[in-house]
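The complex appears here without one of its protein chains, the remainder shown in place.
What follows is chain A.
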Amino acid sequence: MAGTSDPHGSAFSAAELEFLAEDEMIEIVPNLRMDPLNFISGDFGPFRPQIAAQAPLWLAVALKKRGKCTIRAPEWMSVDKLSQVLEAERDSEKFQPLPFHYVEISRLLFDHARDDIPDIYMVRSLIEDIKDVRFHKIGKGLEIISKERTYALRLKNLSAMEANIVRPFVTRALETFYKLGSSDMIQETDHAPNRQPQATNRGPRRQLKDR
(Lines give C-alpha, C1' and ligand atoms only; values in the text may rest on other atoms or scores of the structure.)
Protein backbone atom coordinates (compact mmCIF):
# COMPACT_ATOMS: atom_id res chain seq x y z
CA MET A 1 0.00 0.00 0.00
CA ALA A 2 2.79 2.40 -0.86
CA GLY A 3 0.48 4.59 -2.85
CA THR A 4 -1.99 5.33 -0.09
CA SER A 5 -0.74 8.86 0.40
CA ASP A 6 -2.01 9.57 -3.07
CA PRO A 7 -5.58 8.38 -3.11
CA HIS A 8 -5.85 9.01 -6.78
CA GLY A 9 -2.62 7.71 -8.20
CA SER A 10 -2.41 4.96 -10.77
CA ALA A 11 -5.93 3.67 -10.82
CA PHE A 12 -5.01 0.38 -12.42
CA SER A 13 -2.20 -2.08 -11.90
CA ALA A 14 -0.28 -3.45 -14.86
CA ALA A 15 -2.04 -6.79 -14.36
CA GLU A 16 -5.44 -5.13 -14.48
CA LEU A 17 -4.56 -3.38 -17.72
CA GLU A 18 -3.46 -6.70 -19.14
CA PHE A 19 -6.77 -8.16 -18.05
CA LEU A 20 -8.60 -5.48 -20.02
CA ALA A 21 -6.36 -5.98 -23.05
CA GLU A 22 -7.17 -9.68 -23.05
CA ASP A 23 -10.67 -8.85 -24.20
CA GLU A 24 -9.40 -7.38 -27.46
CA MET A 25 -10.22 -9.51 -30.49
CA ILE A 26 -7.57 -11.25 -32.54
CA GLU A 27 -7.54 -13.65 -35.48
CA ILE A 28 -6.65 -17.26 -34.86
CA VAL A 29 -6.35 -20.31 -37.08
CA PRO A 30 -7.55 -23.27 -35.02
CA ASN A 31 -6.45 -26.82 -35.70
CA LEU A 32 -9.37 -28.40 -33.94
CA ARG A 33 -13.09 -28.56 -34.31
CA MET A 34 -15.09 -26.91 -31.57
CA ASP A 35 -18.73 -25.95 -31.26
CA PRO A 36 -19.69 -22.35 -30.60
CA LEU A 37 -18.82 -21.18 -27.12
CA ASN A 38 -21.56 -19.20 -25.40
CA PHE A 39 -19.65 -17.34 -22.76
CA ILE A 40 -20.85 -14.69 -20.36
CA SER A 41 -18.51 -12.33 -22.15
CA GLY A 42 -19.99 -13.16 -25.56
CA ASP A 43 -20.40 -15.89 -28.16
CA PHE A 44 -17.33 -17.14 -29.99
CA GLY A 45 -16.65 -19.83 -32.54
CA PRO A 46 -17.50 -22.26 -33.97
CA PHE A 47 -13.92 -23.21 -34.72
CA ARG A 48 -13.02 -25.39 -37.69
CA PRO A 49 -9.52 -26.65 -38.55
CA GLN A 50 -7.58 -24.25 -40.79
CA ILE A 51 -10.39 -21.74 -40.97
CA ALA A 52 -9.51 -18.36 -39.53
CA ALA A 53 -11.78 -17.08 -36.78
CA GLN A 54 -11.97 -14.20 -34.34
CA ALA A 55 -11.43 -14.74 -30.63
CA PRO A 56 -10.62 -12.60 -27.62
CA LEU A 57 -6.94 -12.58 -26.79
CA TRP A 58 -7.33 -14.55 -23.56
CA LEU A 59 -9.08 -17.35 -25.44
CA ALA A 60 -6.51 -17.25 -28.23
CA VAL A 61 -3.67 -17.52 -25.71
CA ALA A 62 -5.41 -20.35 -23.87
CA LEU A 63 -5.81 -22.34 -27.09
CA LYS A 64 -2.29 -21.49 -28.19
CA LYS A 65 -0.83 -22.73 -24.91
CA ARG A 66 -2.48 -26.09 -25.54
CA GLY A 67 -1.24 -26.16 -29.11
CA LYS A 68 -4.73 -25.88 -30.54
CA CYS A 69 -4.26 -22.86 -32.77
CA THR A 70 -1.89 -20.40 -34.30
CA ILE A 71 -2.38 -16.71 -33.70
CA ARG A 72 -2.25 -14.28 -36.61
CA ALA A 73 -0.29 -11.23 -35.58
CA PRO A 74 -2.47 -8.16 -36.08
CA GLU A 75 -1.80 -6.02 -39.11
CA TRP A 76 -0.25 -3.18 -37.13
CA MET A 77 2.38 -5.59 -35.76
CA SER A 78 4.19 -6.01 -39.10
CA VAL A 79 7.69 -4.69 -39.68
CA ASP A 80 6.39 -2.44 -42.46
CA LYS A 81 3.63 -0.85 -40.46
CA LEU A 82 5.73 -0.44 -37.35
CA SER A 83 8.60 1.15 -39.29
CA GLN A 84 6.14 3.68 -40.68
CA VAL A 85 4.77 4.41 -37.24
CA LEU A 86 8.24 4.81 -35.77
CA GLU A 87 9.26 7.22 -38.51
CA ALA A 88 6.09 9.27 -38.18
CA GLU A 89 6.44 9.20 -34.42
CA ARG A 90 9.92 10.69 -34.72
CA ASP A 91 8.93 13.31 -37.28
CA SER A 92 5.83 14.60 -35.62
CA GLU A 93 4.94 16.17 -32.33
CA LYS A 94 1.75 14.18 -32.34
CA PHE A 95 1.18 10.66 -31.19
CA GLN A 96 0.49 8.16 -33.93
CA PRO A 97 -2.66 6.12 -33.72
CA LEU A 98 -1.95 2.68 -32.30
CA PRO A 99 -4.31 0.24 -30.63
CA PHE A 100 -5.29 1.45 -27.17
CA HIS A 101 -3.69 -1.65 -25.66
CA TYR A 102 -0.72 -1.97 -28.03
CA VAL A 103 1.81 -2.41 -25.23
CA GLU A 104 -0.15 -5.14 -23.48
CA ILE A 105 -1.15 -6.95 -26.67
CA SER A 106 2.37 -7.07 -28.05
CA ARG A 107 3.69 -8.19 -24.70
CA LEU A 108 1.16 -11.02 -24.47
CA LEU A 109 1.95 -12.18 -27.99
CA PHE A 110 5.71 -12.05 -27.40
CA ASP A 111 5.24 -14.14 -24.29
CA HIS A 112 2.85 -16.74 -25.65
CA ALA A 113 2.98 -16.77 -29.45
CA ARG A 114 6.60 -16.14 -30.34
CA ASP A 115 6.57 -18.57 -33.24
CA ASP A 116 3.51 -16.97 -34.83
CA ILE A 117 4.97 -13.51 -35.25
CA PRO A 118 7.03 -13.02 -38.40
CA ASP A 119 10.36 -11.23 -37.80
CA ILE A 120 9.79 -11.28 -34.09
CA TYR A 121 13.13 -9.74 -33.15
CA MET A 122 12.63 -6.85 -35.52
CA VAL A 123 9.04 -6.34 -34.42
CA ARG A 124 10.04 -6.41 -30.83
CA SER A 125 12.77 -3.86 -31.17
CA LEU A 126 10.55 -1.59 -33.27
CA ILE A 127 7.89 -1.62 -30.59
CA GLU A 128 10.50 -0.89 -27.95
CA ASP A 129 11.73 2.06 -30.00
CA ILE A 130 8.22 3.37 -30.54
CA LYS A 131 7.56 3.13 -26.85
CA ASP A 132 10.74 5.06 -26.07
CA VAL A 133 9.99 7.83 -28.54
CA ARG A 134 6.49 8.18 -27.20
CA PHE A 135 7.63 8.33 -23.61
CA HIS A 136 10.11 11.00 -24.49
CA LYS A 137 7.26 12.96 -26.06
CA ILE A 138 5.12 12.52 -23.01
CA GLY A 139 7.90 14.00 -20.94
CA LYS A 140 8.16 16.96 -23.27
CA GLY A 141 4.40 17.33 -23.31
CA LEU A 142 4.34 17.58 -19.56
CA GLU A 143 6.57 20.63 -19.71
CA ILE A 144 3.85 22.40 -21.65
CA ILE A 145 1.43 21.92 -18.79
CA SER A 146 3.75 23.80 -16.51
CA LYS A 147 4.21 26.70 -18.95
CA GLU A 148 0.62 27.44 -19.76
CA ARG A 149 -2.43 27.61 -17.67
CA THR A 150 -4.10 24.31 -18.35
CA TYR A 151 -7.49 23.23 -17.13
CA ALA A 152 -8.16 20.39 -19.46
CA LEU A 153 -5.82 18.13 -21.29
CA ARG A 154 -6.47 16.15 -24.41
CA LEU A 155 -4.35 13.05 -24.60
CA LYS A 156 -4.89 12.19 -28.21
CA ASN A 157 -3.87 8.66 -29.16
CA LEU A 158 -2.26 7.95 -25.84
CA SER A 159 -2.47 4.26 -25.02
CA ALA A 160 -3.92 2.69 -21.88
CA MET A 161 -0.58 1.91 -20.35
CA GLU A 162 0.91 5.30 -21.15
CA ALA A 163 -2.09 7.11 -19.72
CA ASN A 164 -1.95 5.02 -16.59
CA ILE A 165 1.71 5.79 -16.05
CA VAL A 166 1.40 9.56 -16.43
CA ARG A 167 -1.87 9.68 -14.52
CA PRO A 168 -0.56 10.34 -11.00
CA PHE A 169 1.62 13.20 -12.13
CA VAL A 170 -0.71 14.75 -14.68
CA THR A 171 -3.84 14.65 -12.58
CA ARG A 172 -2.13 16.17 -9.57
CA ALA A 173 -0.36 18.83 -11.58
CA LEU A 174 -3.59 19.89 -13.28
CA GLU A 175 -5.41 19.86 -9.99
CA THR A 176 -2.83 22.13 -8.43
CA PHE A 177 -3.04 24.60 -11.31
CA TYR A 178 -6.78 24.51 -11.11
CA LYS A 179 -6.70 25.32 -7.42
CA LEU A 180 -4.17 28.10 -7.82
CA GLY A 181 -6.18 29.59 -10.66
CA SER A 182 -9.50 29.56 -8.86
CA SER A 183 -10.83 32.88 -7.67
CA ASP A 184 -10.69 32.07 -3.95
CA MET A 185 -7.01 31.59 -4.18
CA ILE A 186 -6.40 34.86 -5.93
CA GLN A 187 -8.35 36.74 -3.33
CA GLU A 188 -6.46 35.00 -0.65
CA THR A 189 -3.12 35.94 -2.12
CA ASP A 190 -4.25 39.54 -2.52
CA HIS A 191 -5.42 39.75 1.03
CA ALA A 192 -2.34 38.31 2.55
CA PRO A 193 0.63 39.63 0.64
CA ASN A 194 2.55 40.17 3.86
CA ARG A 195 2.82 36.64 5.05
CA GLN A 196 6.49 36.28 4.27
CA PRO A 197 7.09 32.60 3.57
CA GLN A 198 4.07 32.06 1.36
CA ALA A 199 4.52 35.31 -0.51
CA THR A 200 7.83 34.23 -1.95
CA ASN A 201 6.41 30.89 -2.94
CA ARG A 202 3.43 32.33 -4.63
CA GLY A 203 5.23 34.88 -6.74
CA PRO A 204 5.87 32.73 -9.80
CA ARG A 205 2.56 30.98 -9.54
CA ARG A 206 0.66 34.19 -9.87
CA GLN A 207 2.45 34.91 -13.06
CA LEU A 208 1.03 31.73 -14.44
CA LYS A 209 -2.42 33.01 -13.76
CA ASP A 210 -1.80 36.33 -15.50
CA ARG A 211 -0.83 34.85 -18.81
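Just so we're on the same page, a residue touches a chain if its C-beta (ideal position, glycine included) is under 8 Å from a C-beta of that chain, and two chains touch if they have at least 3 such contacts; residues count from 1.
Going forward, contacts and distances are computed from a predicted model.
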Name of the absent chain as recorded in UniProt (options "Mitochondrial inner membrane protease subunit 2", "N-acetylglucosamine-6-phosphate deacetylase", "DNA replication complex GINS protein SLD5" or "Protein Abitram"): "DNA replication complex GINS protein SLD5"
Touch criterion as defined above, residue of A:A62, A:A88 or A:I120 at the omitted chain: A:A62
Footprint left on chain A by the chain that the document does not show: 7-8, 11-12, 16, 19-20, 22-23, 34-35, 37, 39-42, 58-59, 62-63, 66, 68, 151-158, 160, 163, 167, 170-172, 174-175, 178-179, 182
